[in-house]
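One protein chain is absent from this view; the other protein chains keep their places.
Up next, chain A:
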Amino acid sequence: MGRRGSASSSSSLESSNYPALSSRSSLYQHNRDLSTDLRLGLSIATSSQGNPSTPSESDWPPIKPFLKETLAAEENECNSATFFVKVYMEGIPIGRKLDLLAHDGYHNLIRTLDHMFNTTIIWAEMDGEHSEQYHVLTYEDKEGDWLMVGDVPWEMFLSSVRRLKITRADI
């Protein structure tokens, strides 16, 4: 049985090396004997492919064209009628995006944030009993300063806010 066991790096494409190809009958091979596999030149060593390619946006991730188009359209629409800012909660690395223009004022905003982060947020106009666990909402303005949310009129807040942060209020 001549040429089997030749060096794996240069296995020639002779059909005699591949029993499945050397006859015209199509017998399904159940042979999974690893030693045979090795004799046939299969290598377990990794064959480096060079730098793995990064896929292009046209075919990755695998979502269908209709969904892609709908989402792209959403994003374009968003830019005109929305104002998204990131909201970070202390202790959670992933920031959430929030559309400030979807709210008509601080009350609405706080209600959404309470829900989103499952907590009670203290801000300027809150009164009454505070529970042990509450959070404070601050925002970063254009100058990079961090301020308490609720001190200025809503419209003024919208024009200067860049990001929001929710931190535990340790007394």
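Heads up, the rule we're going with is that contacts are C-beta pairs under 8 Å (C-beta built on N, C-alpha and C of every residue); 3 or more make two chains touch, one makes a residue touch a chain; residues count from 1.
Note that contacts and distances are computed from a predicted model.
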{"item": "Omitted chain (choose from \"Proteasome subunit beta\", \"Cardiotrophin-like cytokine factor 1\", \"Pyruvate dehydrogenase E1 component subunit alpha\" or \"F-box domain-containing protein\") - UniProt protein name", "value": "\"F-box domain-containing protein\""}
{"item": "Positions on chain A contacted by the hidden chain, ascending", "value": "11, 13, 15, 17-18, 20-22, 24, 26-32, 37, 40-49, 52-55, 57-68, 70-71, 74-75, 77, 92, 94-97, 112, 115-116, 118"}
